[in-house]
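Sending over a structure as structure tokens; questions will come in a sec.
All protein chains but one are shown at their positions in the complex.
To keep things simple, chains are lettered A and B as they appear, and every chain counts its residues starting from 1.
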Amino acid sequence: MKVRLDKLTKVFPSRNKRSKEVVTAVSEVSFEIPAGKLVGLLGPSGCGKSTTLNLICGLEKPTSGRIFFGDEDVTDLPAELRGVGLVFQNYALYPHMTVLKNILFPLENLKGDKKLSKEMMLQKAEEAARLVQISELMERKPSELSGGQQQRVAIARALVKMPKILLLDEPLSNLDARLRLQTREELRRIQRETGITTVFVTHDQEEAMSISDMIVVMKEGVIHQSGKPQDVYDDPKDLFVAKFLGTPPINVFDGEVRGEKLLIGGAAVLDAAGVRDGAVKVGIRSEGFVPSADGALECGFTAVEVMGRDTSVICSHPAFIGDSIRAVISAETPVDTTKPTVRFDLKKSKVLLFDPKSEERIRFDEGANG
Amino acid sequence: MKNKTHAEKRIGRKRVAVRTLTYILLAVWALAVLFPFYWMLLSSVKSYGAYNSEYVPAFYTVAPTLENYVSAFREAPLAKYFLNTLIFTLLTTGIMLTVTVLAAFAFARLEFKGKNIVFALFLALMMIPNELVIITNFQTITSAGMRNTFHGLILPSVASVFYIYLLKENFEQIPDELYKAAKVDGTSDFKYLVKVMLPIARPTLITIAILKIIECWNSYVWPRLITDEKARFLVSNGIQEIRENGFGRENVPAMMAAVVLVSLPLIVLFLIFRKRIMKGVSMGGTKG
Partner (left out) sequence: MKNNLKAFLYLLPALVFLGVFMVYPLADVLVYSFEEGYNSASQTFSGIGLRNYSFVLRDPYFLQAVKNTFILVMITVPVSTGLALVISLGLNSIKKLKNLFQTIYFLPYVTNTLAVGLVFMILFKKTPYSDGMVNILVRLFSGTTVDFIDGPYWAKMLVLSIYTVWIVLPFKILILTSALGSVKQDYYNAAKIDGASSWRVFSRITVPMISPMLFYLIITGFIGAFKAYSDSVALFGTNLNAAGMNTIVGYIYDMLYGDSGGFPSYASAAALILFAIVFTITVVNLMISRKRVHH
């Protein structure tokens, strides 16, 4: 089912009761989730992504704006009538019930013509358990399960009633690193198999990038950009999005455009046809560096980290903003580690320019078109 | 290091002496506590004739008998007292639990206007001594014609501010996520209370129930004010009645048999739920 948010705003009263100030958790958020897709809601903590999730499932009421499931306006529907499935960060399994009882619970609450027979319920619960591969754990209590198993039970419980939408709040953050990788593939598989429109919230961009059909990047209650993960990564709208996506993070330099040339530390590193003269911030993806004896960008060499397939060259530059530059190159490319400096050519597609004040993206060909 | 020094020996000896003294002290008090129980049990199995012929009471008996238990039941309506107390205890505890659960749920889980003020007023009621309100309650029950009825006995003691407070605190420890999960799973508030909160809070509910049962079983003052027909007496009043009017004669062994019977249920309950009761009492229960 398609989900559409239309100018959703959520304002909370301030924690300090005497002050009349308010906190705007979500501000005029609009986006559309195509039916059957897996969407990652992404942003640093406090960006309003969890509030957005709560608004979609009905645990919070929006201050203004509307929410549509398909063509139906569900804004005023309470959570229990929305027919959504929600997986909590800490799973929120009912501690006194067995796994089976936990999974049956949402089915037992169905009323009217949706009511199921006992056999039907059991059958559905077993199906859901099979889907997340916990069939052999049905009689255990949550306290007797590992974190990963609890996670699966929580997903089964959310899926068993065939929700219109499946919501997951930081689903992987309580798992250890190895399990996280495994579970995220699992999530992808389950979503594919069921075809349920799924939204999950995370602060981990790698997680979101790796499994989502679409990502929505938020900061301070506002959507910065949304789209296919690769598109957003390649073509970020502003410096925040560019910095937030990608591991290792993008390398940012103070630079300048003069006479259609991009200068970093006074050295011309790229053609910048069509870009107006003035100061810019230059973001270079770590895979945008090509070691070259006569490269235009000269950096102070610090160290090399070999990581199997890739090699990270760690170096420094006076115009660099931050601690150290990290350039990722293929392991076959030789790097002369004896010299105090290392020179790079830059791949133009991996170099992004931003306005130093507004931090909005400046495109290389923008000036030419405008 | 084999040979302990003189000082070490002295300290070691002192420690042993202190330990021995401690055990003696503790044992003396344990005897002081247990002795009345022993005496009631002992007296209850001495025959009437044997008991009354001992000018200096004997610490044991060679011919224990259960005849006193028979006469306790025959010569006083002891069975009736037990039945009354049982009904009173179960009904009071049951109604009290219902009232407490509903109120604690409202305070812990629901949002409503003036919640903090209402709760503060509830807490303020905890400081009101029973003696201050019992006079009016006596008048209320009397003028409502509820003397010598279970209604009159039960109704004034079914709302307990302390237990509402205790359960509310317990309810609040149940994570918010469970409530949200239940909402998304399609439950009503009431169903959430019954299906999720009550099972999770079961240990506290049991503790509250046991403390209330103890209180009911031992209650004396209110039943005394509100019942004057023997057929309505609870065990405490029954014991007092037996003490003052006896079994027609001064039959101490039979009295002691009655006392044993009255004390036994709670002692058994205590031995079963020892940890829970002691924990519950230390959370703020006081005697009386």
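Observations, loosely collected:
Here, contacts are C-beta pairs under 8 Å (C-beta built on N, C-alpha and C of every residue); 3 or more make two chains touch, one makes a residue touch a chain.
Please read all numbers here as calculations on a predicted model, not as lab measurements.
Shown chains touched by the hidden chain across the complete assembly: B.
Considering the whole complex, the residue from B:83, B:102, B:206 or B:231 that touches the absent chain is B:102.
Considering the whole complex, the residue from B:17, B:70, B:120 or B:133 that touches the absent chain is B:133.
Residues 19, 22-23, 25-26, 29-30, 32-34, 36-37, 39-40, 43, 52, 54-57, 98-100, 102-103, 105-107, 110-113, 115, 118, 122, 125, 128-129, 131-140, 143, 155-156, 158-159, 161, 164, 189, 214, 217-218, 220-221, 224-225, 235-237, 239-240, 243-244, 250, 252, 255-256, 258-259, 262-263, 266-267, 269-271, 274, 277-278, 281-282, 285-288 are the ones on subunit B that touch the missing chain.
Keep in mind that, in the parts below, only the chains that are shown with their structure count from here on.
A separation of 58 Å divides the Cα centre of subunit A from that of subunit B.
Across the complex, subunit B is touched by residues 57-59, 78-86, 88-90, 92, 94-97, 105-106, 109-110, 157-158, 161 of subunit A.
Of all residues in subunit B, only 175, 177-178, 180-188, 191, 195-196, 199-200, 202 touch subunit A in the complex they form.
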